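Okay, handing you the structure first.
Each chain you see keeps its place in the complex, though not every chain is here.
Chain IDs A, B and C follow the sequence of writing; residue 1 opens each chain.
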Amino acid sequence: MGLAKPDPDPLQDYCVADTKSSLYLNGAPCLSPTLASSSNFTTSALAEPGDTKANQFGFGVTLTTLANLPGMNTMARVDIAGNGLVPPHSHPRASVVTICLQGVILVGFVDTSNRLLTQRLKPGDSFVFPRGLIHFLYNTDPRKPASAVSGLSSRNPGAQIASRAAFVSSPPIPDVVLEKAFQISPQDVAKIRRNLGA
Amino acid sequence: MGLAKPDPDPLQDYCVADTKSSLYLNGAPCLSPTLASSSNFTTSALAEPGDTKANQFGFGVTLTTLANLPGMNTMARVDIAGNGLVPPHSHPRASVVTICLQGVILVGFVDTSNRLLTQRLKPGDSFVFPRGLIHFLYNTDPRKPASAVSGLSSRNPGAQIASRAAFVSSPPIPDVVLEKAFQISPQDVAKIRRNLGA
Amino acid sequence: MGLAKPDPDPLQDYCVADTKSSLYLNGAPCLSPTLASSSNFTTSALAEPGDTKANQFGFGVTLTTLANLPGMNTMARVDIAGNGLVPPHSHPRASVVTICLQGVILVGFVDTSNRLLTQRLKPGDSFVFPRGLIHFLYNTDPRKPASAVSGLSSRNPGAQIASRAAFVSSPPIPDVVLEKAFQISPQDVAKIRRNLGA
């Protein structure tokens, strides 16, 4: 598997991000190593389920980040309400390995030949999403929540939801571009924009 | 600019791809360096315009590849018919630098904060698209063709058109996923699939 | 956090390892992409607990590998019996992010200044181990098993248990080297070798 590794190689045992620095680098400046403590290497951020009602798709994703875990690669907890969806999205700087912990999750990604590779995950099953390719996770059970843990191959993987990037960016992509790209009418563009909360 | 560099570092002056090998590697096996000749480092593949009528969007893209230029990074020639569109797409393994040679091209990309960064390019103007982010090129003139040359930061950048990956993959992404992701009806999904040639 | 990324960058959407090839490369040759199927991206290998009685330390680690999940980064399931220990070890090619799923786990790593950074993890807590540094996981509860899931930043992280590498390699490291390194007697060396199963 050609997995992604977008992060620069380390020159130190660790670099605990100095989250108070006003300097913008490719990454973040580090605290002096002598100031690092065990708490910089641990977090309880993933201990509680994410809020699956905060968006119209029914999912909550909690990431370890430079802010809640200075000194970490990214691990993510994914919670999906009954029939909820993590909509088709891609990570420009990371591949993902996901293990299903609870419920049944239909997952899939589309490769650059437009082939869909898809699988139904039960608890304990794992799946890999290559870097930069559109993928989704769908809880097929209408009544039971599902959850998973994902490991991402970057400290800052980024995420771009295809439908939202296309229809509700700021400023908006010109209508004509979306009409042609999706072969839909101006009314359809307006409707989708509205439904997605533009 | 944090640009992408997905290719492994070289261990030789050059590795001319052995396009007849049946071995699949991350890349391609090389010809013996003693068999390499000047013709391996040159191509006329970009000398003629691409066919802008081969798809419904009105664009033609010709790439240098391992097949027409064993021994090359990727350079691309982009031809866009009047009002033609290179639809929103992303490259999982490359950033792109584009220089407009002819016509006027409206370009843009959406970042992971869902911001659109857009520009109108005249001949001689350049623009950069970061790796893995959705971007488009639109010829705003209904009557005159436009063309550009792009440099891509990988030998095999890959490309994924967002609308086609979502609606016309093989096998198809389940309807329910698209209904939720784009907040559209089952009829809308069927119509878009049909219009995009599924 | 300066995390490790020892794997070469990809040139393809994915490279499903051809586990039947007799060719030894830095990685593995790939199957033809046209032969890849969804099953190459999924595994149930982590669904069952590892055997915590297979070694004298009381832990079981199950890895996704090229063999059980051709096409994957490494995810690991760690099971630790009551008072069991994953003994001090290091991964020459990977950093690790671990999330505790069950029980209480005392974890720690020693940096190159010989400082121990240690933490007590409850379910939902995460911890990061930098690449190449000696670390351990200890189940402090004598009666209840503990388990965790780890993401590793390489397809082939490798692992070296410090005590076993020093005392039970094959052939053995000369006694005099161990006597000096650990400042112990020849009898002590012999006893530790014997106890560790040499």
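The rule is short, and it goes like this: a residue touches a chain if its C-beta (ideal position, glycine included) is under 8 Å from a C-beta of that chain, and two chains touch if they have at least 3 such contacts.
All figures in this text were calculated on a predicted structure; none of them were measured in a lab.
Participant: What number of copies does the complete complex in this structure file have, with 3 given?
Facilitator: Identical chains making up the full complex: 6 copies.
By definition in this document, only the chains that are shown with their structure count from here on.
Participant: Could you work out how far the Cα centre of chain B sits from that of chain C, in whole Å?
Facilitator: Whole-Å distance between the two chain centres: 40.
Participant: What positions in chain C touch 2 or more of the other chains?
Facilitator: Where chain C meets two or more other chains at a single residue, that happens at 8-13, 15, 33.
Participant: Using the touch definition from the top, list the residues of chain C that touch chain A in their complex.
Facilitator: 1-17, 33, 36-39, 41-48, 64, 69-75, 95, 97, 99, 101, 108-109, 111-113, 117-119, 121-128, 130-131, 133, 149, 151-153, 155
Participant: For a test of understanding, state which residues of chain A touch chain B in their complex under the given definition.
Facilitator: For chain A paired with chain B, touching residues are 2, 4, 6, 26, 56-58, 85, 87-88, 90-93, 106, 108, 110, 112, 114-116, 118, 130-134, 136, 138, 158-174, 176-178, 180-184, 188, 191-192, 195-196.
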